[in-house]
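Please read through the structure below; I'll follow up with questions.
Complex shown without one protein chain; remaining protein chains in place.
For subunit A:
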């Protein structure tokens, strides 16, 4: 279409320039709102969880760690429509990388996270390059295969690095910026905050990753990912390099898995071999679907419900031994009633109430 300067387009351009400030403000407003919700959520979560739901701070921390993993996984599964069964590779891989880095290079938490994440991204680049050649079930199986190969490698051939079956026990985390011991307690007025030092550190990272995910989903990538999910061949025929965008979706999801895996190593001071096992890949799929694919906050709720059943319900009298069954039932009920997961259910109820008022 030629850009003939017709009156209509000129007028439109003028009004656009005038509206640009407003537009930028609107972006900042909406992003601030998301960050605000995330901050409030992170601060309120341990209060509700510990006081009303029999939870404890360590588990709340674990919920956020897994929540970050599921949040990134949703960019791949919910937005781009690609089901990977091998994300344990990036999560566990980052955890091992972070652990080994902390033991032999530096225990600085920020550097540890950066290194673990970098390794996850590099691994995703290679694995994505190889696996994305095939779609659908073949992609799922290829990623699963690569994940299991990594599990095998760390169990024996690479045991000199990973400590094999025993897991990596030499994680050594230094105080944050040299002053704040993450596994210690906070002094002064900061002690008023809910949770503990480690929880607040993980919470801060969580808020940052939510802001990052929100920005990515509102960038051109967000809409391109959805286009690929909706109609891949059409996306190709509007001139998009579908393959490279899919690879980016894969790498971005691994970036979040990397942040999460590194935090997991910091949180537990230990990396179990099971972090690379295929069940880890399955857990993140269940958390994401349970919470709600294609939503920003949904996967965090999925992680919370999953871990709550695994750690709290499993310790209850009578029903405790049946927690796997309960998890399965919850999953089935949620998915049947709300195909868009817990988050989809929340929005459906909100719309229903809102609709009645109108």
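The definition used in the following text is that a contact is a pair of C-beta atoms (placed from the backbone, for glycine too) under 8 Å apart; a residue touches a chain by one contact, two chains touch by 3 or more; residues count from 1.
Everything that follows uses one rule, which is that contacts and distances are computed from a predicted model.
Student: Assign the chain not included in the display its UniProt protein name, restricting the answer to "SufBD protein", "FeS assembly protein SufB", "Probable branched-chain amino acid transport ATP-binding protein LivG" or "NADH:ubiquinone oxidoreductase subunit 1 (Chain H)".
Tutor: The chain we cannot see is, by its UniProt record, "Probable branched-chain amino acid transport ATP-binding protein LivG".
Student: Using the definition of touch stated at the top, determine which of A:242, A:271, A:290 or A:342 touches the missing chain.
Tutor: A:242
Student: Among the options A:41, A:107, A:175 or A:222, which residue touches the chain absent from this view?
Tutor: Considering the complete complex, A:222 is the one touching the chain left out.
Student: Quickly run down the residues of subunit A that touch the omitted chain.
Tutor: Here the touching residues of subunit A are 1-2, 9, 12-13, 16, 20, 23-24, 26-27, 31, 215-216, 218-224, 226-227, 230-231, 233-242, 244-245, 248, 252.
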